[in-house]
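Below is the structure I would like to discuss, written out as structure tokens.
Note that one protein chain is taken out, while the other chains of the complex remain in position.
Letters A, B and C mark the chains as written, and numbering starts fresh at 1 in each.
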Amino acid sequence: MTQSIGILTSGGDTPGLNAAIRGVGKTCLSQYGIHIVGFRDGFRGLMENRTMALDGATLSGILTLGGTILGTSRDKPHKMPMQGKLVDMTETIVANYHANQLDCLVCLGGGGTMKNALRLQQAGLNIITLPKTIDNDVALTDTTFGFDTALGIATDAIDRLHSTAHSHHRIIVVEIMGHRAGWLALGAGIAGGADVILIPEIPYDVEAVAEAIKSRKRKGKPFSIVAVAEGALSKQEFELQQETAAKKKDKKLKEVVSVPELVYAERTLSLARQLELLTGLEARPTILGHLQRGGTPSAADRLLATRLGAAAADLIANKEYGVMVAAHGETSLAVPLQDVAGQVKTVPPDHAWVASARGVGVSFGD
Amino acid sequence: MTQSIGILTSGGDTPGLNAAIRGVGKTCLSQYGIHIVGFRDGFRGLMENRTMALDGATLSGILTLGGTILGTSRDKPHKMPMQGKLVDMTETIVANYHANQLDCLVCLGGGGTMKNALRLQQAGLNIITLPKTIDNDVALTDTTFGFDTALGIATDAIDRLHSTAHSHHRIIVVEIMGHRAGWLALGAGIAGGADVILIPEIPYDVEAVAEAIKSRKRKGKPFSIVAVAEGALSKQEFELQQETAAKKKDKKLKEVVSVPELVYAERTLSLARQLELLTGLEARPTILGHLQRGGTPSAADRLLATRLGAAAADLIANKEYGVMVAAHGETSLAVPLQDVAGQVKTVPPDHAWVASARGVGVSFGD
Amino acid sequence: MTQSIGILTSGGDTPGLNAAIRGVGKTCLSQYGIHIVGFRDGFRGLMENRTMALDGATLSGILTLGGTILGTSRDKPHKMPMQGKLVDMTETIVANYHANQLDCLVCLGGGGTMKNALRLQQAGLNIITLPKTIDNDVALTDTTFGFDTALGIATDAIDRLHSTAHSHHRIIVVEIMGHRAGWLALGAGIAGGADVILIPEIPYDVEAVAEAIKSRKRKGKPFSIVAVAEGALSKQEFELQQETAAKKKDKKLKEVVSVPELVYAERTLSLARQLELLTGLEARPTILGHLQRGGTPSAADRLLATRLGAAAADLIANKEYGVMVAAHGETSLAVPLQDVAGQVKTVPPDHAWVASARGVGVSFGD
Partner (left out) sequence: MTQSIGILTSGGDTPGLNAAIRGVGKTCLSQYGIHIVGFRDGFRGLMENRTMALDGATLSGILTLGGTILGTSRDKPHKMPMQGKLVDMTETIVANYHANQLDCLVCLGGGGTMKNALRLQQAGLNIITLPKTIDNDVALTDTTFGFDTALGIATDAIDRLHSTAHSHHRIIVVEIMGHRAGWLALGAGIAGGADVILIPEIPYDVEAVAEAIKSRKRKGKPFSIVAVAEGALSKQEFELQQETAAKKKDKKLKEVVSVPELVYAERTLSLARQLELLTGLEARPTILGHLQRGGTPSAADRLLATRLGAAAADLIANKEYGVMVAAHGETSLAVPLQDVAGQVKTVPPDHAWVASARGVGVSFGD
């Protein structure tokens, strides 16, 4: 009997989503004759049964497109905003899954999506997930699609800033995405040759940052590039946050996640002002913002998304459900969804990337 | 007798400076046997007689480099910062010019440089200038080198923001360089398809901006890109500034120029917050900053800088001094320096670019 | 009474066509209430009355797209291929123009399109044209849209080749588009810092090219980049062609145009082999081909296409027909179509670009 599957994209915008949809869809259709239907706007569309036919024509020409043809949302099955309240809509979702006679639901998303997908699995659905996020913070996979594209954009920005920082004896503070995980700021900081890298996992001392900049000045380099992740915190801010969290008995520091981008930007400008005062050098800000989520995916991300998508189709044909398709060297690996969900892969402070950054002279302000 | 010339770069960093230095230098050396010496860090280096030999080897391989091999500064001959004071160092500069036995001084810069160069001409030096600035605000030339590169960078940013603005029903506010002239925000806004463009020359009404965004939402487009020049002002801010200026009897509004980039960025974040309140949509900021001054010059800027540089060499060989080498269609034109200096080419509110932006549906918030 | 216009794109693919269609269309619709209809595949679609509605939705989101949403062809009204023959279909075209109750036909194209558009004007139609081509060979306009994009692509290629030519003591021969006009090879050669530039307008002597390469080697630069336009000819080839042309009494050398790209590529490989023999250095070929016609238009081309498109709409509203909308500095100019048609703007051998290339040390092999 012909298999039938659904597919949705959930969470923040990420380059490579369309390449992955195409990879899953074309392989299902042409290799296995599996029928495929798209749900719009993530779990919300699944709940509202808003579908999109995914045939060969729809899947053609989308490989290079940014965004997602299915639309996305951050809504969760068990906490769906309904007329001002958060309502558990899991039952409706399960009903729609069965009404569409699906054999499997493919969820493309990051850490939050993995948790939501696991909940639906526990509610009885067959699930396969693919790891996408520019943050690279999904567990048990070499990498996630979207990360390489964002890495390229942020690195290109640092490159341009470098060529102008020289001429004017300045500090350039460039804010890079990353609420909880610093992979992107760390990776781009290394690849772009930043002088200081500040990430959420390594609370910084602003005096130490200033000292690193002044030390460069003394060595005849009166300019510095500071790459700062959105969620980077000074040691004082970090302790304050820990205390608040302790009071709330919320050990997971969830409120960190909820800080909106305008507040991050204000914090970055404030850091720039502090560094001006402490170093006597002028500071100039660059805030990349959603630049990092946009545009055509990089070649590596398209290749990754395509091969993970095709691998998902192979698993579906074999009825191997309950897994995330992880990147593993040149190939892919099916890892149990329950081992992934709820895990945030942050940067271990002694990680090889941190060590190699220190090796080439980067200060983390610690 | 062999001619001998000096060359310097002055003002903000701009892509194409090295291409122009190479164009002047190689043509002088190989076509005319004119000797050429570089002065470091703009007029300051000329005053301090800090020179750099410019031979074939030095001029080789610099075509594609951002920044300037000569260094630059914003120091003015007649107001040179010396031990905490501004001192008129024109005499020293004139003396150094003669000590180096120069027949001509070539100054690469923007509007401020034109004024300073004219002062030196009036002090008796032979001067030729080339128009460089990412702001495109030099009079009597089709364009300036640096503008096309910055236009490309800012447009590329808007492109990326577009592909992600769609998915999340948001306002994206992108700040683009331009203190007094809005050419860059206007050009990139048109080329990138921004929905709202705010420039210094057209004071805006924040309610009108919000209405343009809400009107798009009503038409099924719940996202908007707002391209805002650093120096854009609301009508209230503009009036306040005019009054302050009137009190100071300073009709040229010089203080606008002196606002540093951190204040611009704060103003941009404030605008984003206002738009959130007025529209009920989330706003996300991108602040390009010095990104726009960095990196390799675009092909068009390299071609322009090379051909203006070569034309400058021709003029020197013909002893036609006292002119700026202007871009004019495919060729160049020598315009009297005194006609250029002191003129800031701002965007006329009824300029063809503004009209064509309105034609394709852009709001200026006026 | 409401005006009504048609629009078509004709000739080779060029970046910026969609930006121009959007500029004409949006301005017509929103500023003047002019109705607009597209014809598919150039003059062929006009002859077959295959139309495409161009409303606000269709014109939205096309600014950044390469190619043309209308399709294009090289078919000519008076020599339309019909069942193996070339038939004059002018009457049918005129009839379709009237059947669609058009007030004007807007033709986007290069030199060939200008001639065909003039023929239709002489047959009684109201015509406005816009100059598009990557070759930059249309008369009486500063430039054409498409040229800046292709210039950027070809220059970027030369940049990459430079960084590798150094290491291996090689000649790199890079073939750049341009059958009759060498603007693109010349511009990219200057912007990319090529060592030799060969263009159709300056027949070369292969021994002189080899000598330029050997001379560089003697100066310690054992690598050279040769930028060669498709239509570049050695002096012998040029004379042979002239003789053949004289025999055919065809002074316009029309056959040059008809050589297909595979033959150009073979000629380029042959040149590379000759240079290997004459210099004793290894040669490596790069043939850019249709790369140069593809991808999103550059910011400058989008801006140019948008403002020329909007200017065309203004002319239509004023019923100023029979003109090409030319680029002229920051603004545009309406030039009589009859002054443009039939003129090919080739590179004058003493043009300022050639002079500035020689100034920075480029050899033309002459």
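Everything below uses one rule, namely that contacts are C-beta pairs under 8 Å (C-beta built on N, C-alpha and C of every residue); 3 or more make two chains touch, one makes a residue touch a chain.
Worth saying up front: this structure is predicted, and the values here are computed from it rather than measured.
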| item | value |
| --- | --- |
| Where the missing chain makes contact, among the chains that are shown | A, C |
| Full-complex contact with the absent chain, from C:A245, C:A265 or C:L278 | C:A265 |
| Option from A:A208, A:A300 or A:V344 whose C-beta touches the chain left out | A:A300 |
| Hidden-chain contact residue, picked from the options A:V37, A:A191 or A:L278 | A:A191 |
| Residue among C:K79, C:R273 or C:K319 touching the omitted chain | C:R273 |
| Identified contact with the non-displayed chain, of A:I93, A:L120, A:I134 or A:L151 | A:L151 |
| Residue ranges of subunit C at the interface with the undisplayed chain | 12-13, 65-68, 71-72, 153, 157, 159-168, 170, 172, 174, 260-262, 265-266, 269, 272-273, 276, 282-291, 293-296 |
| Positions on subunit A contacted by the hidden chain, ascending | 22-23, 26-27, 30-31, 63-64, 142-143, 148, 151-152, 154-156, 159, 162, 187-188, 190-193, 296, 298-300, 302-303, 306-307, 309-311, 313-314, 328-332, 351-353, 355-356, 358-361 |
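Everything below uses one rule, namely that only the chains that are shown with their structure count from here on.
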| item | value |
| --- | --- |
| Turning angle required so that subunit A lies on subunit B, C-alpha fit (0 to 180°, nearest 5) | 180 |
| Geometric centre distance via CA averages, subunit C-subunit B, whole Å | 31 |
| Chain centre separation (subunit A, subunit B; CA means) in Å | 36 |
| Chain centre separation (subunit A, subunit C; CA means) in Å | 43 |
| Junction residues of subunit C, two or more chains touched | none |
